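What follows is a structure written as structure tokens; I'll ask about it next.
Yeah, one chain of the complex is gone here, protein chain that is, but the others are all in their spots.
Let's look at chain A:
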Amino acid sequence: MNVIDLSWWQLSLAAGLVLALAVCTHIARLQLGKSLIIAAVRTVIQLTLIGLVLDSLFAVGSLLWVSLLALAMLLFAGQQVASRQKYRLRGGWSFAVGTLSMLVSAFCITLLCLVVLIAPEPWYQPQYSIPLLGMLLGNTMTGVALSLDRLTESMQRSRDIIENRLMLGQPWQQACLEFRRDAMRAGLMPTINAMAAAGIVFLPGMMTGQILSGTSPTIAVKYQILILFAIASGTGFGTFIAVTLASRKLFDKRERLRTDRLIKSKSH
């Protein structure tokens, strides 16, 4: 493989583009400039750090360090899910629901991919396990965050409908069925769109990266299909678990609607 390394001045040219965009939005008073710059700076810092971490992790390659990094990634993703909600469940439940659903879906599917499908030697080899987990966790996180946000907001807004359905003796699952369905759809739509448009509208990021770094397109395609299916199932199961747990949490033992268990986030 002959990989063309990128030099720092080439990267700063790309950064200049983002800066130009930020200046333009600032001039047009769209108020996106600040968050754009912050996000760009975070990208640079976070990716540089993870690059250093991965370099040393690849050198060590022990199961302990791989699991520690995986755990840190999971907790960070859980915190991201909780912070992206307009209405959060009280008492850290949003974090718990998000983390648990990602643990069950993204982690299990990463393990399955590693042990059965890709089977590197050893199975936890960081060069495979960490990027795979990162990709799955990132997509599942987006799905879970979107679906929980949709679920809590629509149930908060439609309290009277849900309560009226409860009054007619409908079980809680039925009384909020439409809201759970919409939430699932909101969480899964980006993944379904990505699968439907892959290769026609855009080349998926991972495949592009592999091809650019010298892998043959046929191999890159196989990996990409594996990744897309893993992402779809990870996001799907994760969203399903999160929506089920969160909606259950919005009713008590006597199936009363408990939107008082939600608190509005200050940042929204």
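Here is the rule we use: a contact is a pair of C-beta atoms (placed from the backbone, for glycine too) under 8 Å apart; a residue touches a chain by one contact, two chains touch by 3 or more; residues count from 1.
By definition in this document, contacts and distances are computed from a predicted model.
Identify the UniProt protein name of the omitted chain, choosing among "ATP-binding cassette domain-containing protein", "Anti-sigma factor antagonist", "Transketolase" or "Tat (Twin-arginine translocation) pathway signal sequence".
UniProt lists the chain that is not shown as "ATP-binding cassette domain-containing protein".
For the chain that's not shown, point to the residue among A:Phe95, A:Trp172 or A:Phe237 touching it.
Hidden-chain contact among the options goes to A:Trp172.
Looking at the full complex, which residue from A:Ser12, A:Thr43, A:Ser62 or A:Asn164 touches the chain that isn't shown here?
A:Asn164
When the complex is taken as a whole, what residues of chain A touch the one chain not shown?
158, 160-161, 163-172, 178, 252-257
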